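Heads up, one of the protein chains got dropped from this complex, but the rest are sitting where they should.
For chain A:
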C-alpha cells in the first residue's frame, strides 16, 4: 500500500475517443432541436460548451478521475439528474510539508490554491493529488480543444 515511487499515469485515451463522445453529445443536442429552434445564441453556446466538458469527462473515464467526477456532478446538478456515485464531501485540510515554512513554500501554496479553483473538484484534493489530477486534466482539455478545432476547421468555408 505504500508506493512512494509510483509514477503518474497520464495516458489519456486517443483523440477519436474524445471526438466520438463529443459528436454524440452534439447529436443529442441536435435531436433535442437545439439548433433549429429560435433560441438565444447565448443559450446555444452554453449548451455546446457544457456538452464539450461533459463529453470530455466521459471520454477521460467518467467517474474514475476526481476532476471528471466533479464535472459530471456539476452538470447533473444543473439538469437535476440523479447521479449514482458517492459524494466526497470531505474537505482535506492542507497538509503542512515537512520542510520549514520558507517563503518558497508559501508562494507555492498560494499558487496551488489558485490551481484548486481552476481544476474541477480541486477543493477536496491534497497537493500531490491535485498535481496529478491537473496533469491529466490538462491533457484531456488540450485533446478536447483539438477535437473542437478540427470540427470548426472542417466546417469553415474553404
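Here is the rule we use: contacts are C-beta pairs under 8 Å (C-beta built on N, C-alpha and C of every residue); 3 or more make two chains touch, one makes a residue touch a chain; residues count from 1.
Here is the rule we go by: contacts and distances are computed from a predicted model.
Colleague: Per UniProt, what's the omitted chain called: "Cullin family profile domain-containing protein", "BHLH domain-containing protein", "Striatin interacting protein 2" or "Mitochondrial 30S ribosomal protein S13"?
Modeller: In UniProt, the chain excluded from the picture bears the name "BHLH domain-containing protein".
Colleague: Pick out the residues on chain A that sit against the missing chain.
Modeller: 1-4, 6-8, 10, 23, 26-27, 30, 35-36, 41, 44-45, 48-49, 52-53, 90, 92, 95, 97-99, 104, 107-108, 110-112, 114-115, 118-119, 126-128, 131-132, 134-135, 137-139, 141-142, 144-145, 148-149, 151-152, 154-157
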